[in-house]
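Shown here: the complex without one of its protein chains, the others still in place.
Moving on, here comes chain A:
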């Protein structure tokens, strides 16, 4: 590559004196390349994200009976139906319970594991690999095994029985079904948050602990006063990822409980799937999609607002 190609060389950037400025300046060529580079992603976003989002609003204003082939404009009737839906309360309650339970268990366990793995100890890599391994196990495979373990006569109750405890029928009881779904999901993905916390912990300067040690601060105090504030950006990041992810839970519910018993594990996405794809209420399914979108958007905005107040510093 020598400097013979003057068309794209810096000399072509300015017009040569006495000559007409060529249309394809370096800058124009560069702009065109930029547009070409982003075209696949931009077109894809418009066709598969923006357009469907517009359509989902449009569908939500229609009564859509697939079997009868009717598609009638009904204004905001679907939204009125949503407000009157006796299932809405239970569904939102299940969704909220799942999200709160997941975030608390997941972040708590992730932080505990990260702190343990951050000690001066041989073989922490082995444990890190073990804790992370469920992340790469196929989600449905993982869920099936837990479903098998949680059967009334399954492995967990078998183990409980050996120590003389009569375990419940986990997936058939109202409270235990939700707990089971949360626990299955926590162990599946806690490894991701764990490695993020581990990276953050390794970034905390050791001098701070040494200074605190000299001042006689206890380990626990050091943890709350030094570690937690310094890794708060990561706590914020992981909590956003985990909350938004928790609202998308579907496979675990479909495989383990089908939303039951009753509606005790019917989270919003599962309800949306039932309405749209099992009962063929596409218009109402679209309305539930809007509700899901509004919740995700509100939570994301709220968390970004909280970040400003709550997070100690921005790295």
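The rule is short, and it goes like this: contacts are C-beta pairs under 8 Å (C-beta built on N, C-alpha and C of every residue); 3 or more make two chains touch, one makes a residue touch a chain; residues count from 1.
In this section, contacts and distances are computed from a predicted model.
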Undisplayed chain, where the name is taken from the UniProt record, one of "Carbohydrate ABC transporter permease", "Molybdopterin synthase catalytic subunit", "Metallophosphatase family protein" or "glycine dehydrogenase (aminomethyl-transferring)": "Carbohydrate ABC transporter permease"
Residue of A:91, A:107, A:181 or A:286 touching the missing chain in the full complex: A:286
Residues in chain A touching the chain absent from view: 1-5, 8-10, 29-31, 33-35, 37-38, 40-53, 55-56, 59, 112-113, 115-116, 118-121, 125, 127-142, 144-149, 151, 153-155, 158-159, 161-162, 183, 187, 191-192, 195-196, 198-199, 201, 204, 206, 209, 223, 227, 237, 241, 244, 247-248, 250-251, 254-255, 269, 272-273, 276-277, 282, 285-286, 289-290, 292-293, 296-297, 300
